[in-house]
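Note that one protein chain of the assembly has been removed; the remaining protein chains are unaltered in position.
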Amino acid sequence: MTFEAAMGQTLSGISVGMVLFLIAAGLSIIFGTLKVLNLAHGSIYMVGGFLCYGLTTTLATIPGSFWWALLLAPILVALLGGFLEIFLLRRIYAQDMLYQYILTFGLILILGETCKFIWGVGYNTVPVPWPVDGKVSILGLMFPVYNLFLIGCGIAVFVGLLALMRFTELGRMIRAVTYNREMANALGINVPRVYTGVFMLGCYLAGLAGALMPPMSVVALGADMSVIIDCFIIVVIGGLGSLPGAFLGATILGLMNAFGIYIIPKLAVAFAFMLMIVILIIRPWGLMGKPE
Amino acid sequence: MKNWATQIISVKWGWLGILCIFLLILPFILPLSWVSLATEMLIMALAGCALNLMLGYTGMVSFGPAGLYAVGAYTTAILLTRYHAPFWGAVMAAPVLAGIAGLIVGWFCVRRSAVYFALLTLAFAQIIWTIIFQWYDFTNGDNGIVNIPIPDFFSLTNSYYFSLGVVAVCVGLLWRIVHSPFGKTLQAIRENPGRTEFIAIHVRRYQLAAFVISSFFLGIAGSLFCVFSGSVFPDYAHWAKSTDMLVVCLLGGFYSFPGPMIGSVVYIVLGKMISKYTMFWMFFLGIIIVFLVLYMRNGIMGFLGEKFSRGSH
Partner (left out) sequence: MRPVSIFVVITTILIVLTIGMAAPLQAAEKKPVVVGFIHSMSGAMSMYGISSEAGGQIAVEEINAAGGILGRPLKMITRDDKLNPEVGLREAKDLLLSEKADFLSGTISSAVALAISNHVKREKKIFIVNISQSSSITEENGHRYIFRIDTNAVPYWGYAPAIALANTWKDKKIVSLGFDYETGKNSLKAFKEKYFQLIPNAKIIDELWAPLGTTDFTAYITKIANSGADAFFLSCIYGGGELAFTKQAYAFGLYDKMHAIQPCAGDVETWHGVKKGEPYPKGTLATGRFPFWAIDDPKSKSFVEKHNKKVSFYPSYGAMNQYVIMYALKAAIEKVGGVDTEKIINALENMTLDTFVGKIPIRAYDHQAMMPTWYGIMDFSPSLPFPHLAKTQGVMGEESYHTVEQIKKLRQQK
């Protein structure tokens, strides 16, 4: 493998990893604070994608329609998340994890069929928006600017989230609730509202990922199922509830997929699961999580 | 008014007898398509009861029972097609191999608890799925194995009776296990693992035993389905199938022994009925599942149990 080839694989692996990071970050935050394993997170991502497509085509006459869609779709998705949290999830926090798993599985079916009902069964695509629609030459390899844009977005969101958690009042509240729910409640923090807020934030991230994906891929049914397993792997490797962990896990998975096709393509798929198992057994709180 | 209701119900062996007679004469009173459906329900009921040994009785939430089910199904399939093994050998090998797989997988999984245990079972089930899907030369990959040489004796009706017999025996065995001291210990572990450890019960060993027994019976269910359907596919190990089994247990009520059996009947009929009327049947299935989790957490058995216990006072 030449250096150029390695560079190419690295960049492509990371750009895909960044989108996965956004989804996994949402899943991780939701698990860290609410202790809910949200199986429907992939569906939320898919809804974000469909909304992006829907808004881009509806607003096609307005210049920069994609950017408006990128702005609005995650917000709409976050609102949907809030609705789901208040009316459905809130009732099962006290219950066993099994109920959450099955409830969110039911949500997968509901959300998936709703997308099918609204947008039909075809494949939909969104053109790459100006000004990130060119190509650049990196060491002789043509690389789409949009993929670099994705890397930039991922890093920006990561830094933004870290800043949110560390330096803002809201971040402090979230961390307090994550650390000790009862104590936070006793100190006057409106815990249910924080829960709703965190869930909405997680959904916002998934929706953002969903909106960023269409220009470089297709929007179609079935994306929910394929993405959720990857997310689980990332979140386990990185650490349930850890934001830097999600970033690290996503980068690892993205690079593993990119380089795996060079080494042993057949086992590349199983490799990710094996890594997941190894981590769960020797260090279940993940590479960057904290033991409970 | 409630007295005569409880009196009729309390004649429990009478009801059991009626059920047995009904199941025995089913192929003679119902059209063939129902016999096929009934066989599927029986097999799913066994899978549900097997899973419930871990889920309801020991409190171990597994996201990957379908993996062991598929091991059973594929064992029978591969032995029959690739090695031309005798029929009974192939069928009886299925639970053995599933049990061994359960031992290996379970050994790793019981090292962790709660959510990590669940994720481990999911990861292993996905590995099993990946192996089946990728190892094309051995398992025929995504095409599955069709044309399995099941002896001609196994017409639809005979497959039904075969499944009925095997499931009855297995359910009987599970019943014995659950009501034995071993079973009681499992329930103690479910209620409070810490305390149980404290009274010198090696909790992890019991959990592993439950895992292995569960896998054994899941393997039988898989093998039965292979005989019934004449074909096996990688999706038998997919996490969506695992979720089907979990829903079946939840629907029927996993704190009761016959819960998974009732859940199996209702789930399969619901799926069939709804899909006949609408293209968006998964939507309605999702709604039902959500409704179930929010309002009927103990399943049908739990729901009815409450009603009747109130009535008998």
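We call the chains A and B, going by the order they appear; numbering starts again at 1 in every chain.
Throughout what follows, a contact is a pair of C-beta atoms (placed from the backbone, for glycine too) under 8 Å apart; a residue touches a chain by one contact, two chains touch by 3 or more.
Just so we're clear, the structure is a prediction, and the values are computed from it rather than from any experiment.
S.K.: Quick one: which shown chains sit in contact with the chain that's not drawn?
M.R.: A, B
S.K.: Going by the contact rule already stated, which one of A:L59, A:V191 or A:A220 would touch the omitted chain in the full complex?
M.R.: A:A220
S.K.: May I ask which residue of B:Y57, B:F162, B:F233 or B:F284 touches the chain that does not appear here?
M.R.: If we include the chain that is not displayed, B:F233 is the one touching it.
S.K.: Pick out the residues on subunit A that sit against the missing chain.
M.R.: Touching the missing chain: residues 2, 4-5, 8-9, 11-13, 15-16, 116, 121-125, 127-128, 135, 141-144, 146-147, 215-218, 220-223, 226, 257-259, 261-262, 265-266, 269.
S.K.: Residue-wise, where is subunit B in contact with the chain that is not depicted?
M.R.: Within subunit B, the residues that touch the unshown chain are 8-12, 15-16, 18-19, 22, 30-34, 36, 40, 134, 136, 140-144, 146-147, 229-231, 233, 235-236, 256-258, 261-262, 265-266, 269, 272-273, 275, 279, 282, 300-301, 304-305, 308.
Heads up, the rule we're going with is that only the chains that are shown with their structure count from here on.
S.K.: I'd like the Å distance between the centres of subunit A and subunit B, where a centre is the mean of that chain's Cα atoms.
M.R.: The mean C-alpha positions of subunit A and subunit B differ by 33 Å.
S.K.: In the complex formed with subunit A, which residues of subunit B make contact?
M.R.: Residues 55, 61, 63, 108, 111-112, 114-116, 118-120, 122-124, 126-127, 130-131, 134, 239-240, 243, 246-247, 250, 280, 282-283, 285-290, 292-294, 297.
S.K.: Please name which positions on subunit A make contact with subunit B in the complex.
M.R.: By the definition above, subunit A touches subunit B via 37, 88, 91-92, 95-99, 101-103, 105-110, 112-114, 116-117, 225, 229, 232, 236, 240, 266-267, 269-270, 273-274, 276-277, 280-281, 284.
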